[in-house]
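And then chain A:
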Amino acid sequence: MQLQDKHRIAILSAYALALHGFESLLPTPIPWLKLGLANIITLVALVLYGFRTALMVTLIRVVLASIFIGTFLGPAFILSTGGGLASVVAMGLSIKYFNKVFGTVGLSLIGALFHNIAQLSLAYYFFIQRIEAVLIISPVILLIGSLTGIVNGIISDILIKNLLKKDTGKLQNVLHKIT
Partner candidate 1 sequence: MMMLKTYYCFFLFICLLLGSCSSNKLSTYRKSRALMDTFVTVTVVADSQEAADKAIEWAFEVIGKYGNLINFFSDTSELSAINRSAGIHEVRVSPETLDTIDRAVFVSEKSGGAFDPTIGPEIKLWDFIKKVKPSDLEIRSNLPLVNYKNIVIDKGKSTVFLKKKNMLLDLGGIAKGYAADLAVQALKQKGIASGLVAIAGDIKAFGLKPDNKPWVVGIKNPRQKSSDDEIIAKVSLSDKAISTSGDYERYFIMDGQRFHHLLVPATGQPANSCQSVSVIADKGVMTDGFDNAIFILGPEKGLELAREMGLDAMIIDAEGTIHTTPGLQGKLIIERNH
Partner candidate 2 sequence: MKETIRNTTLADRLLFLFLVSLSVAGIFLARDALSQGSDVIIEVDGKPAYTLPLNVSRLLSVDGPYGPTVVEIEGGKVRVKETHCRNQICVREGWVSRGVIVCLPNKLVIMVGGGNKRQEQGIDAITG
């Protein structure tokens, strides 16, 4: 991996961590309301720099965040990792096989969807054995996920466009249609 890539990953991970940390400071009256701001970084990385970069950024963010907060290898870590992985893989596959079908917002929705599905499944399998409880809260979680997915998607899109404006050389590297 080139030094440039490593720098990129490091910086992106830093941003992702920062966003994650910022988000955890926000007061949450509703327990399942996760804004998933760090996913913006993942999505931007995916679109501009490719799957590998996005994957690394996600993994680094999830692991470091859990170490800092102190939940490493705990249940929260399992859920974060599962969700993050599912999300980035789903988005990556969508870009690869459905290249001009979804826009940034759509990708963000897909990422959010698979993130939630993975988390709900993991939560059921490992922690909450009662399927009724999981089935009852999943619609709410999916709804919230869809809404935050839209918002994150819009923000990601703006970021991507701004970053592209700054460096027109990157146009060739952009893996999917956004204009």
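By our rule, a contact is a pair of C-beta atoms (placed from the backbone, for glycine too) under 8 Å apart; a residue touches a chain by one contact, two chains touch by 3 or more; residues count from 1.
The set was built so that all candidates are chains of the complex that A comes from, given by their letters.
Predicted model only: the values in this text are computed from it and were never measured.
Put simply, of 1 or 2, the chain that touches chain A in this complex is 2.
Interface of chain A with candidate 2 (complex): residues 98, 100-106, 109-110, 113, 132, 135-140, 142-143, 145-146, 150, 153-154, 157-158, 161, 178-179.
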